[in-house]
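A protein chain is absent from this complex, but the other protein chains hold their places.
First chain written, first letter: the chains are A and B, and each begins at residue 1.
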Amino acid sequence: MHGGGDVAAPGGASSVRAGLKPAPAEEAILRLDGITRRFGGVCAVDDLSMRVSRRSIHGLIGPNGSGKTTTFNLIAGEIAPSSGTIFFKGRDITGSPPHRIARLGIARTFQATDLFPEFSVAQNLVIAAQLRAPMGFWSSVPRTLRYATARGKMRQRVDAILERLRLIEMRDMIVRDLPHRQQKAVALANALATDPELLMLDEPAAGLTHQEIEDIMSLYRSLCGEGRTILIVEHNMRTVMALCDRITVLNHGRKIAEGIPSEVANNELVLEAYLGKGGSQVRVGSRRERGVAQPS
Amino acid sequence: MTVQLLLQSLVNGVGLSMVYILVALGLTLIFSILRIINFAHGEFYMMGGFISYYCTQYLRTNYVLTIIIAFGVVLVAGILVERLIFSRLRANLLAGFIASLGLLWIMQSSAILIFGVVDKEVHGAFDGVVRAFGVVIAKERLFVIACCAGLIACFYLFLRTSRHGIALRAIAQDSDAAALQGVDVNRLSAWAFGIGCAIAAVAGALLAPVYFVSPSMGTLPVIKAFIIIILGGMGSLLGAVYGGFLIGLLESIAPLYFPAASVEMLGFLVVMAVLVVRPQGLFGNA
Partner (left out) sequence: MPESRSFAATAGFALICVVGLLVPVLTDDQYQLDVAMRVLQLLLLAMSLHLVLSTGRLNLAHISFMGIGAYVAAALTMRFGVPTLPAALVAVAVAAVVALALGLIILRLAGAYFFLVTFAFLNVVVLFFHSFFEDVFGGASGLIGVPNPDPITLFGNTFTFESRRSLYELTLIVFAIGGALLMRLRYSQFGLMCDAVRQSERVAAAVGVNPLRIKTVAFVTASSIAAVVGTLFAYSQKVVHYADFNIDAMLRLVVFVVVGGVGTIWGVIAGTVVLSLATELLRGLHAYEALAYGIIIVAVMLFLPDGIGGLARRLWEAR
């Protein structure tokens, strides 16, 4: 029961990637224009502009402290930028609160898995799923037939997502009792339950085995196939290079490089950022020896 | 309104402020170290008053000694209370608050059962008044002001310069980091609680000759103390001092111009406004 795509192989990955050209402006589902965010004297994000194309997997990488998570928080509406604008599907969402951004179709996961700890897996998803099937205060009391059918449909949706992520056996387990790995899966399920067009993932591969990473990569590709877009922050270089169609690299809050993986991997500034000065001595050729997918 | 009356009110205001500041300092010390909202704080103030009554009435001790006894007894009592009750409730803010409520009821009803509800009079050490600039001050009040000022100054110096004082401030900022530096957080927390209560007790003992001593005498000061530290910033000692002066002076002067009920209500409305607009208080850090 894999994520709906073929078993991941380097060839499979590149066939998706190779089809994509650099994003034309009108097709960008997400656009950041000169986003800056200051905290006191520190500039966490500095004049960042980027575009994410529809149905692509876009990577956001950079050393620790380069502003990746802050960028996520800015897009998700948890904090407002000090200056600049954010466009989603052509619409200005700068400064909108998180719940409205979720409503518009952006979902995110957190670095530390944030869930509702006292709820079961299914209950967690029900909260997220209700966004697309609102049954709020006024319908809760009279319990109309509409309420019952909407609730039934929602349960089906929830169970479908749990099946897809192989969580169905744990649907009634309390989330704080689950191992970390499965909590991460629940977090992803929550995000999917809001039926997002843009899925923002914050270090989803952390702590996973090689096989598990392959599994989720094929899951992400099938999500793109469904019409969704993925913006991913990730430290695991192998995953990023194999998975992403385009990569934006940050350092100290500024964008230092952007392009398809092979361009980024060979970029001197990027190597310097990660490895320090003199890091540009490291040659990309050695990566082939480690079996990382190369552009065909 | 004559200048005379205004000056007199100002002087009374200063005296009142000093006492409020002492109570507020204790409360904010306890909050910043232990993160509990101690509703029973006023009862330790009351305890100081009753110790003062008991000592002067039955033990016939001299006044200064009485105050020292009040400090010592309540210090021990506070440490015991922290060890037995609050140390177990550090994680849970609501449970700590409810427990402090229970403690308030225990202490107040015990006082009623032991001493009865009738107000008690305590004789101070000083009789007579001082006249200056057309203003009359009871010598007793002067003594109160002097003691309070001295105690506040000592407390400030203690926190700034002594090893334990610095350790306390470290805990207030970040108790985990302080623990990593080798500070015995549990032991110091108990002492902080004890000192906070003891300071309130001194305030109660000092004020005993000025007003009456009764089991319910702690209610009003603790509410005032809460208002002060909310305005000044919870956990901010300087805020407690400024806030104390502000409240004390306002309380003395405003009734000259406005009806008392409006002043009280205005006080609470200001508290609400501060909490909404600037929850960290006028002098606190976010």
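We adopt the following convention: a contact is a pair of C-beta atoms (placed from the backbone, for glycine too) under 8 Å apart; a residue touches a chain by one contact, two chains touch by 3 or more.
Nothing here was measured: the structure is a model prediction, and the numbers come from that model.
Student: Tell me which residue among A:T71, A:T194, A:S218 or A:N267 touches the hidden chain in the full complex.
Tutor: Answer from the full complex: A:T194 touches the omitted chain.
Student: Which of B:Y54, B:F143, B:F193 or B:F226 sits in contact with the chain that's absent?
Tutor: Within the whole complex, the residue contacting the unshown chain is B:F226.
Student: Which of these, B:S109, B:Q173 or B:N186, touches the one chain of the complex that we don't see?
Tutor: Hidden-chain contact among the options goes to B:S109.
Student: Under the stated touch rule, tell me which residues of chain B contact the chain that is not displayed.
Tutor: 37, 85, 88-89, 92-99, 101-110, 112-113, 223, 226, 230, 259, 261-262, 264-265, 268-269, 271-272, 275-276, 279
Student: In the whole complex, what residues of chain A lie against the chain that is missing from view?
Tutor: 76, 78, 97-100, 102-103, 107-108, 110, 114-119, 123, 126-128, 130-131, 135-137, 139-141, 143, 147, 151, 190-191, 193-194
Convention: only the chains that are shown with their structure count from here on.
Student: Roughly how far is chain A from chain B, going centre to centre by Cα mean, in whole Å?
Tutor: Result: the chain centres lie 53 Å from each other.
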